[in-house]
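A single protein chain has been omitted from the complex, and every remaining protein chain is retained in its original position.
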């Protein structure tokens, strides 16, 4: 199975904060902190918790460049 | 100046491909390839070219998690 | 493997149009036409072609509602 | 009036969950569950409630493909 | 008919550039230039051309803040 989304970063979950609808997943990726805002439903569906090995996925059209 | 976007990855531009409207920026981030699809206008405005030190920016709501 | 993205529509590829950077994938989902704009690189990576059985994926934060 | 967003799915609202800022709208689309995360302000502006006939709207650049 | 997307800017089309898949729509909004990258299919479906009075639509989750 392959996903068209081009950016796949293998990270480790550090923190999970659940709100009513949205949740925050803080991850560590090679020393850089990543933050994803996903639905709380997804957190429960994937059973996300600190220490999990995950892949952060970002579609190429969602990435900007600063120079 | 600070940007609300939570994910900032310091990367190096490896390749720039310009289409009529959209352009592809391939970057290296600590050995992982990143790909951003931005407008060709932006590439010209930022004068993006291989070797440039840039920051890839992703809003937290645009990042998914795979487990 | 599970993906946090909440919307997964099992569709059939009807048409693939490749531009320099971006490509258009037209799909059929139970009689409704779906259109995804993804990178041409992804099309080649997934070897997308008419007749393919695929899943269209949309993050919940990317879906609007009209009433 | 026409909208440039290419994906328009006629669905029925099944559930509305309101958080402080974001709300979750669960919809049924031809037997598939759709989930949109929109602002709670929008839910109130559109007066969204279970049973409503709505259209889920997704821009082509926000749709990925899995194969 | 109401759309959940919160940001609606009444603008005038200044320029339309069509690529194979994606098109660029440059608009004027009270003296500020807006740029939308939409599919070329949408441009044809809406028959977009310079001088058109349009509304630029942006979902709240797609807007960042710089300070």
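Note that the chains take the letters A, B, C, D and E in the order they are written out, and that residue 1 is the start of every chain.
Everything that follows uses one rule, which is that contacts are C-beta pairs under 8 Å (C-beta built on N, C-alpha and C of every residue); 3 or more make two chains touch, one makes a residue touch a chain.
Keep in mind that this is a model prediction, so the values were computed, not measured.
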In the intact complex, which of the presented chains make contact with the chain not displayed?
-> A, B, D, E
Of A:3, A:35 or A:58, the residue in touch with the unshown chain | A:35
At which residues does subunit A meet the chain that is not included here?
-> 17-24, 35, 37, 61-62, 64-67
Mind pulling the subunit E residues that touch the left-out chain?
-> 3, 5-9, 24-25, 27, 30, 32, 34-38, 42, 46-48, 52-67
Mind listing the subunit B residues that contact the chain we can't see here?
-> 1-6, 36-39, 41-43, 45-46, 57, 59-61
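The rule is short, and it goes like this: only the chains that are shown with their structure count from here on.
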Tell me, which chains sit next to both subunit A and subunit D?
-> C
Could you put a whole-Å number on the gap between the CA centroids of subunit C and subunit D?
-> 18
Multi-chain contact residues (two or more partners), subunit A = 1-6, 36-39, 41-42, 46, 57, 59-61
Is the way these chains touch best called a line, a ring, a star, complete, or other?
-> other
Contact pairs between chains, per stated definition = A-B, A-C, A-D, B-C, B-E, C-D, C-E, D-E
